[in-house]
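Shown here: the complex without one of its protein chains, the others still in place.
Let's look at subunit A:
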Amino acid sequence: MCDQTFVAITFGPCDSCSENRPLMNLYIKTEPINYCSLCMEIMACQDLAGGETLNSLKAETESLRKRLEEERKKLHDVELEKVAEKAEALSALNLKTRRTLKGHANKVLCMDWCKDKRRMVSSSQVPAHPVFNSSQEHAVSMPTTWVMACAYAPSGCAIACGGLDNKCSVYPLSLDQNENLAAKKKSVALHTNYLSGCTFTNSDMQILTCSGDGTSALWDVESGQLLQSFHGHSADVLTLDLAPSETGNTFVSGGSDKKANIWDLRSGQNIQSFDTHESDVNCVKYYPSGDAFASASDDATCRLFDLRADREVSIYSKDSIIFGATSVDFSLSGRLLFAGYNDYTINVWDVLKGTRVAVLFGHENRVSSLKFSPDGTAFCSASWDNTLRIWA
């Protein structure tokens, strides 16, 4: 119990520049080194040493990849279907639309639940931004179209949203329904291209954003300061999700480069990367236990990736599903995976057995966003047909 200082050094003097900075744990050959992100970049951008060519580096990449595959193969001793045979079969689900929320005049692009399990915020293509509850409580107008990302603060006292304006702005909410929320707006994040996703971390004070410019970033709300940036995607980053686990130090992001990457919040290091998708990764979501995540992609599949074994464990697809999946979420126990697709339907998958449990119809245009309420009693789907539906 006292032997707890296995914790890797995440902050301290960098081995190369000796300044106190957040550290990445890297290896040269097999020797561990702790470099800050700047020194890592310098190391990568060094001029080609004598005898090194682009081809020799590429050959090294190939050999490293081969070795990694061999290592992972040794640990791959069983498939998910085999292990899932022990799990009991599911009884039929009886899911219906319980509420249809019509308040948007245009495509609904994104939504998020409040921790009180009843309220939600949703954003749309034109400047009107309702905070819903069964009845609309507030509407904020934004000076930009295509508000693609919105998030509710954990305390329930603020919302964050952003889109084509390249910014993420935080609006503190108030009990007064008639108050003009746009007046108290606070610009927090600033990217060089559109904002595709944002989420608060465990408090109201920090926001994690991802953008079309290929980076994700962690910001301090009060000062608007950039706390950490995450580089590694080679195309637009479309989605992100924060880890629910007790250490809560990582997040996953998915991008247009077909990859899903796991990042360490503290040092900005890319810890793991998964690139088995065949098209853009539109949405990523962590498994409730934090040891896996699911991704939805334009190649019409959803996949489950195991973080501890470092591999893809399951593909949720069918020949009759051809159109891309836009959003994905787990039910509370992690047994069911709900995915919204571009063909206006929602498919429900059994995570363990890999089969489809149900199909839900009702939307008249693509399902853009799908999220479960914090206590798992219902989930909400937002669609380009200007409505949101709550299913239970």
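Assume a contact is a pair of C-beta atoms (placed from the backbone, for glycine too) under 8 Å apart; a residue touches a chain by one contact, two chains touch by 3 or more; residues count from 1.
Rule of thumb we're sticking to: contacts and distances are computed from a predicted model.
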| note | Given "BHLH domain-containing protein", "Probable DNA primase large subunit isoform X2", "Regulator of G protein signaling 9b" or "Smith-Magenis syndrome chromosomal region candidate gene 8 protein", the protein name in the UniProt record of the chain not shown would be "Regulator of G protein signaling 9b"
| task | Would you mind spotting which of A:100, A:187, A:229 or A:377 touches the chain that isn't drawn? | result | A:377
